[in-house]
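Below is one structure, written out as structure tokens, with a few remarks after it.
With one protein chain removed, the remaining protein chains of the complex are shown where they sit.
First chain written, first letter: the chains are A and B, and each begins at residue 1.
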Amino acid sequence: MEFNDVLAVVLFGGFILLLFTGFPIAWLLGGFSLIVAGMAIYVDLNMQDWLVEAFPNTWLDISWRYMSAIVRNIWSQAMANEVLVALPMFIFMGYLLDRSGIAEALMKSFARVFGPLRGGYAITVIMIGILLAASTGVVGASVVLLALLGLPVMLNNRYHPTVAVGTVTAVGTLGILIPPSIMLVLMADRLAISPGGLFMGALLPGLMLASLYVLYIVALGFFRPSAVPAPVDPEPITPRVIVQLLLAVLPPFGLIFAVLGTIFFGIATPTEAAGVGALGAGLLALANGKLSFRVLKEVSEATTRSTAFILAIVVGAVAFAHVLRGLEGDLLIRNSLLALDLGPTGTLIVILLIVFLLGFVLDWIQIVLVILPLAGALIGNPSQPMSGMWMELGFEGPEQALIWFTLLFAIVLQTSFLTPPVGFALFYVKGVAPPGVTLMHIYKGVIPFILLQGLAVVIVFFWRDLVLWLPGLAPGG
Amino acid sequence: MSNDTPTAPLGEAGAQARLPHTWLSKRIDGLLDVVGSLASWLWIAVVAAIVINVVYRYILRNNIGQLEELQWHLYATAFLIGLAYTVVHDEHVRVDVIYGSRSLRTKAWVDFLGILIFALPFALFVLYYAWPFVVASYVSGERSVNPSGLPYRFLIKGMLVLGFGLLVLAFVSRLTRTTALLFGFPKPIRAER
Partner (left out) sequence: DAQDRIRWRVPIAFPSALPALGDNMPWVAEQLAAATDGRIEFRVVEPGEMVPALELSEAVGQGQIQAGYNWLGYDQGRIPASPLFSAVPFGMEPWEYIAWWKHGGGQTLAEEIYGAINVMPLFCGITGPETAGWFKAPIESVEDLRGLRIRFAGLGGQVIASLGASVSLIPGGEIFQSLERGVIDGAEFALPIVDQRLGFHRVAPYNLFPGWHQPFTAFHFIVNLDTWNALSSADQALIRLACQAGVMNNLADSEGLQGEVIAGFPDIGVTAGVLPEEVLRELQAATEIVLAEQAAADADFARVFESQREFSAMYRYWKELGYLPRDF
């Protein structure tokens, strides 16, 4: 180990320990990164003799000038980022739907359809989650919306809090697997493969994962009915109920389909659809007589706070990643990996394990930037088809191998949103959940879903056609 | 279990024992509250910018490039100002596994040390380097790379200085509230917000 590696380990380990003090994550990420960088700079400037003696091969290339580029990265990653505009727009839309009473009406009517079924609300949340996932690729947007729509209703119907928050949190992250997805777009960009092929490859695994969630809720209904109770006095399904249902469902469904439709038919980008949806939610609230100056003010202020705490963590993570990259923590990972010398399948499994572990602390963007190109280079490059381990893995060509592995990578990476301590989906839910919901509820609630994702990884690992069948059908595939 | 789970809207932190205020924190928090509340109206401006652009494009088949960029300009302004506003409301995410069950005094120690060691240095660091970043943008007359984009980049880059400046104020304010509880200095005003 070189001295920079030691510092990279200190950066990781120290941060995890400090998290448990309860000081806000965003400022810990930022402040502790500066301290570790300061240590590196101090040793480089004042302890050269010791450094050369103790670590003759260490190359510390980190200076305050290098650190000052953090400002530049905050600018480009958090501010000048049109994709992120969708986040406050969906939050704003969600709060408005919540205040207008429409969300609750929607959920209630749905539960009538599922009637006496235990877990009906949770299954409703999963269904709406799939619709949302297919309409937005923006991480967090659907988590927030689902939490606002689904959490109050489930909690009021005496669902166990861990099940309720676990469901909205996990289902909300489906949006990054079911296309469109900004995560898949970034991955395709890094590997220089077609996002279209990845999108098509992701469709079936995404739906499979959603089905696993539904099966889990149904199973809970059998084995732990108290966690997902049926509605207290389910009405019999009469024509009257069906008409009521239609009346309740039409406005919000119209809204969701308007949001979906504007994206599908190319009228708007996801960001724009979110903005149009926010307007639609406002109009629905107005129609319900729930829109007032006061409501608008409160909704806007709540949007500011929820957006700010999420972006604060993005800002802190930018600093953390800059220091980690400066210490070449990524090279540490790569070199350790190559030193293991495990053969193609073993190497891929270890990479996925590393992704899972890194997902506890880093956010998905950093992991995609740092680890994915490394894995891609091992598997192969469509421009140089004679090298890489895609042949040993038994694929027709490097592109197929890359699509397959990238999707495994994506499913594992989806867990990074759910794994404590740094899990963005957890934070999003915490930010909009009713006060009685603690981070501990959320941590516990996502565990079964993380296990389901592990199962999905295993299935995709062995059943490659699940990924490769659809891209293979496409013209020019 | 879930009976004790109230459903308050809008994710406001629940009522809990709070740090005392000080003469300084009263003034700073009052200011940040007003600024944050005003900045919140920018979300409605973002909605308007989006809707106008979508309508304009699909009726007149044309883009207003400036309006597209204006969206993230407004978004960035609102969230940067919101950073300090969110400190005032103590809604930045904490891992509350251990912290949640501690006494107010222990929590005050965590915040006192955390602000001094991590939060304040980080905010000052960004503020210190944001200034030349903005000046360079002003001096070069930087405008959008997009030909149909907005000029005067230094204005939006300047929001970094504004946002982190307010953040420093918010941390100082909260710092005095922790010292008021821990050391009685500055004089605590009242344990209510």
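Keep this in mind: a contact is a pair of C-beta atoms (placed from the backbone, for glycine too) under 8 Å apart; a residue touches a chain by one contact, two chains touch by 3 or more.
Predicted model only: the values in this text are computed from it and were never measured.
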Candidate in contact with the missing chain, chosen from A:9, A:127 or A:185: A:185
Full-complex contact with the absent chain, from A:305, A:322 or A:464: A:322
Positions on chain A where the hidden chain makes contact: 59, 61, 65-66, 68-69, 72-73, 75-77, 83, 180, 185-186, 188-197, 263-266, 268-269, 322, 325-326, 369-370, 373, 376, 381-383, 474-476
Absent-chain interface as seen on chain B, which is shown: 57, 61-63, 65, 68, 132, 136-137, 140-149, 153
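In this section, only the chains that are shown with their structure count from here on.
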Geometric centre distance via CA averages, chain B-chain A, whole Å: 23
In the complex, chain A residues that touch chain B: 19-28, 30-32, 34-35, 67-68, 70-72, 74-75, 78-82, 84-85, 88-89, 92, 95, 98-99, 151-152, 155-156, 158-161, 164, 262, 267-268, 271-272, 274-276, 278-279, 282, 296-309, 311-313, 315-316, 319, 420-421, 427, 430-440, 443
Contacting residues of chain B [partner chain A, same complex]: 1-14, 36-37, 39-41, 43-44, 46-47, 49-51, 53-54, 58, 68, 71-72, 75-76, 78-83, 85-86, 89, 91-100, 102, 107, 110-111, 113-115, 117-119, 121-123, 125-126, 129-130, 133, 156-157, 159-160
